[in-house]
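Shown here: the complex without one of its protein chains, the others still in place.
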Amino acid sequence: MRILIADDSSMMREMIKRVVKLTEIPVDEILEAGNGAEALAILESTDVQLLLTDINMPVMSGAELLRTLAASDRWRGLTRVIISTDGSAARREEAAGLDVRCYLEKPFRPEVLRDVFQDVAGSNRT
Amino acid sequence: MTGGARPAAGGRPMIQVVGIGELVVSNAGDGLIAAHAIGSCIAVCVFDPVAAVAGMLHFLLPDSAVNPARARQQPGVFADTGIPLLFQTAYEHGLSKRRAIVKLVGGAEMAETISATFTTGRRNALAARNLLWRNGVFVAAEDVGGERARSLQLSIRDGRLRVYSGEACKEL
Partner (left out) sequence: MSSRTLPGLIGPETGAAVFGALRTVAERSFFAAAERCDEAAFDALAATVPAWLVSSVRFEEGESAGSMSCSLPDALAERLFHAFTGRDPSEAPPAWADVHDLVGEFANMVCGAWLSGSAGGRTFTLGQPGVVRARAAAAGGGLRLRVVIDDAPIAIALEMDAGRRAAKSGA
């Protein structure tokens, strides 16, 4: 499984990577992007199974990234998870229409992210 | 370091009681590890289901920097010295970090200690989680906070943890 983490904070990306590695679920590669445009460029050139994305990012937001992905069949098999400080009802409603599997609101305890990852990674493997 | 043990009587399992600042680790099969009247303290419980190793630390305060001398004498009093010692002792009994199931109990804000600026129970719970995260260990379950003391019993054989508070009992 190849994972892409999109967040403009490098330390948040590091924290997420640490949780993923601690679960010991087999992962082939963990890719990183600092904004939605970087993430899209990676997705266009690399076969990724799981996207963990923030919403508020420069250049291209996570919402715009997800809208772009949802508009094409090309990424039908890509599991999408939002990890964001924006926990508003309106954003969650928008996410529901964009093929988002799970919405994780910051701040979160490591165990919560662990549970989300185990759930989505487990589904990915079956 | 080791708590007091009550010998088995009438077929009941042996109970090793962990007092404040103490820790107990066992792979002896039958028996329970227990702590009583946990208020703002935290009981850190570990269990390896394959090696059948169980352990419990009963710490009082989060940071040994407030009293390094006491930490040297009784490391179990503090989270930052007691938790590493709990794990080290558990490793020596055969516990594997990868398989370890860790649970936290306690951290209540007891009425006689509540003040605007001093919240020991909350700080103890945060310190425990911080230490565990730093050491790459997830918390499997917890029963922390509130305003009531708790007592608990951890089964050495199967890791079942029963938490008692007032009239209530639950398995964590």
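For clarity, chains are labelled A and B in written order, and residue numbers in each chain start from 1.
Just so it is clear, a residue touches a chain if its C-beta (ideal position, glycine included) is under 8 Å from a C-beta of that chain, and two chains touch if they have at least 3 such contacts.
Computed from a prediction, not measured in an experiment: that's the story for all the values here.
**Q** In the complete complex, the chain left out here touches which of the visible ones?
**A** Among the chains that are shown, those touched by the missing chain are A, B.
**Q** In the complete assembly, which of B:I15, B:A51 or B:L126 touches the absent chain?
**A** B:L126
**Q** Using the touch rule from the top, list residues of chain A that touch the missing partner.
**A** Counting only chain A, the missing chain is touched by 8-12, 14-15, 18, 56, 58, 61, 84-91, 94, 105-110.
**Q** Of the residues in chain B, which ones touch the absent chain?
**A** 116-117, 119, 122-123, 126-127, 129-130, 133-134, 136
Keep in mind that, in the parts below, only the chains that are shown with their structure count from here on.
**Q** Roughly how far is chain A from chain B, going centre to centre by Cα mean, in whole Å?
**A** 36
**Q** Considering the complex alone, what residue numbers of chain A touch chain B?
**A** Contact set of chain A toward chain B: 18, 22, 24, 109-111, 114.
**Q** List the residues on chain B that touch chain A in their complex, please.
**A** So the residues of chain B touching chain A come out as 98, 129, 133, 136, 138-139.
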